[in-house]
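I'd like to ask some things about the structure below.
Let's look at subunit A:
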Amino acid sequence: MSRKTVALFLCLLLALPMTGALAEEPAVVVTDMYGREIALAAPAQRVVALTAADCEILCALGCGDALVGRGEYCDYPESILAVPVVQSGAETNIEEILALEPQVVLMGDMAQSRDQVDMLEQNGVKVVVSNAEDIAGTYTAIRMIGQLMGKDAEAEALIADMQATFDDIRAKSENTSKTVYFEVSPLEWGLWAAGKNTFMDELAGICGLTNAFADVEGWGEVSQEQVIARDPDYIVTTTLYYGEGPTPVEEVMSRAGWEGMKAIQSGRVYNADSNAVSRPGPRLKDAVLELYNFINGTDAEEPAA
Partner candidate 1 sequence: MLTLRNVTVRYGNFAAADQVSFSLEAGQWLMLAGPNGAGKSTLIEAVTRGVRYEGEILLEGRDIREIRPRQLARTVGVLSQKNAAGYAYTVEEVVRMGRYAYGDGFLSPRDREGREKVEEALEMTGLTALRHAPVTRLSGGETQRTFLAQVFAQDPRLLLLDEPANHLDLPYQRQIFSLIGEWLKAPGRGVISVVHDLALARMYGTHAVLLDRGKCVARGTVDGVLTPENLQRVYHMDVYAWMRETLGKWQS
Partner candidate 2 sequence: MKKHREHFSAGAYGLFILAFVGTALLCVCLGSVPISLRDTVACLWNGLWGTEIPAGIAKNIILNVRLPRVLNVALCGAALSLCGAAMQGLLQNPLADGSTLGVSSGASLGAVIALALGVTGASGGVMGMAMGFAFLSLLLILGLAYALDKSLSTNSIILIGVIYSMFVSSILTLIISFSGEKLRTITFWTMGSLSGTNYGHAGLLSLFLALCGGVILGHARELNAFAMGEDNARHIGVNIRRVKLTILIAVSVLIGVCVSIAGNIGFVGLVIPHMARMIAGPNHKRLLPASLFSGAVFLMLCDLAARTVLSPIELNIGVVTSLVGAIAFVTIFYRAGKGRDRGC
């Protein structure tokens, strides 16, 4: 073997990884909410989003067309209902997802997520995990998805808009000592309340209210007599109404033993959109506006005591 050939061979050998590196120069590097770095050659074109909030964020950023698959509970905005559904959560169907040939899968943080991430990545699909537990986390998720889709400017605009709304309402609301009780299930199934570290709790704070069950962590089933004894000024129920029987508000108003409560006597009971108040997405802004209008609207109508 001549020296020339050896040198050429060596050169080729050296060049190989360089050419590879050149070709895969990442245009997009995203740090997901597990702290993992995900690199992509270009902004994602085909995305499967498993959580409802991530779908809403994608659409709010104008990337609805990139959505090729959605988790089973993703139902907003209506335009995405035509997108194929995949099983999400503990039974996430990896096969279904791979069949949609996405570049990126957006998924939430669950007990099973780590294994699912590994399996998807082994099959060449990038996985980005979002895990927003409060409004600040929601901003992070929006920013992350913006980077992923090459929509940084749109993401910042969306965040700024949300922030402005929250600031505005915070400024308009004086910090009263009034309390609110968030109920996430009707009496028949036991009273489940939203406590500390929930979006509802945070929204109440922005509106200047105190959560009546701030001593409960997350969601919890509370005693009926505790609700009566704490006698909140406002009651917000997120029960879904199926169009039959009394509405959730009527049901709350008609409960035996509740008639003496402040919120019942003044009719300050409100049925909130359960998805808007519990999903870490852009609609938190709408939720806070509705809550604010409810508080102030009913306040205005309140007869002089």
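By our rule, a residue touches a chain if its C-beta (ideal position, glycine included) is under 8 Å from a C-beta of that chain, and two chains touch if they have at least 3 such contacts; residues count from 1.
A quick word on the picks: all candidates are chains of the complex that A comes from, given by their letters.
Note that the coordinates shown come from a computational prediction; the quantities given were computed from them, not determined experimentally.
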Touching partner of subunit A in this complex, picked from 1 or 2: 2
Contacting residues of subunit A [partner candidate 2, same complex]: 72, 75, 185-192, 213, 215-216, 220-226, 228-229, 231, 240, 242-246, 256-260
